[in-house]
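To start, I am sharing the structure in question, which I have written as structure tokens.
Every protein chain of the complex appears in place save one, which is left out.
And now, subunit A:
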Amino acid sequence: MSTTSANKSQSSSDYVEIACQSCGATLLLQPHLVSTVCPYCASPSVIQRPPSKDLPRPTFVIGFAVDHERATALVKRWIGGRSMFARSDFKRAAPELTRGVYLPAYLYGAVSDSTFSAEIGENYTVTETYTTTDANGKTVVRTRTVTKTEWRTLRGNHQSYVMDVVVTASRGVSNAALEAIEPFDLRGPRRFSPSILAGWLAEEPSRTQDECFRLAHDETVAKVGGKLENFMPGDSHRNLRYQVQLSREVIDLVLFPVWSYAVRYDPDKPPVRILVNGQTGRVAGDTPISQWKIAAAVGVGLMLVLAFVLILALSQ
């Protein structure tokens, strides 16, 4: 069993030099990757490093279920289905595969304990009389039922489990970009085992655990806020204020399957990245908008209004 001289104290710009176990070729590996394929003999290697605080051993892996052809077909369909304001050269562009990669993310769970106060609206109806003029122009008195709301203050506590909060651990993919291709089905994860990575690229976390922890914490507080909105009784509520305490927080590193495509629609512009959920096939990315198309649409709209006004003016 040969081992490399790699160690994680190297700066992140340094490549790690490893020897292929099959043909002996020297491979240069980006330090944040944990698996590679030898370009000479196509042998898939998996690199295991000792875990550390910011590079823990993954707990779970969600396996790829969408293969390369299907992902490409989904991306093509997605590009074709973009809005009419998307640039035409974008809609014509062919997606280039960058890679299918296991993306590191943290799965966070906690017990939330909140105190809240809100004004709860309870509706009631009253019958009131009003005067109006009837069809014959006479003044008449009539009655109608009106719904009114009584506002009452409610204070209380709310406790719940929060689970399945996912935050990215990769600098390459922002939390918003990951959210766009969520949800992942977390009911059937695999326990991490190096063999799942064989032949596929897998990244190591490039964000610190503290940073991810804070991200997850904030996302959880927002999630609890949503739960509290649904927890309020009454016909309506307003001025909901709450404080959330999170305890027994746990984060686990999970590898999520993601296909990443680059679409180059204009030689002068950077390519657009499109991500595909490797488990469900959900596609997301930024659509470059054509300013010309928007300007044309606005122009047509203005002309229609103008024409309408002219017709009105002429008909008077």
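Please note the rule applied: a residue touches a chain if its C-beta (ideal position, glycine included) is under 8 Å from a C-beta of that chain, and two chains touch if they have at least 3 such contacts; residues count from 1.
Everything that follows uses one rule, which is that contacts and distances are computed from a predicted model.
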UniProt protein name of the chain not shown, from "glycine dehydrogenase (aminomethyl-transferring)", "GMC family oxidoreductase", "ABC transporter permease" or "Zinc ribbon domain-containing protein": "Zinc ribbon domain-containing protein"
Hidden-chain contact residue, picked from the options A:A93, A:A169 or A:L197: A:L197
Touching residue (missing chain; options A:E96, A:E128, A:E150 or A:D218): A:E150
Residue of A:D54, A:E179, A:E211 or A:D252 in touch with the missing chain, whole complex considered: A:D252
Missing-chain contacts mapped onto subunit A: 1-4, 6-7, 18-19, 21-22, 42-51, 57, 59-60, 63-67, 107, 109, 111, 120, 122-124, 148-150, 152, 154-161, 163-164, 186-191, 193-200, 227, 230-234, 248, 250, 252, 278
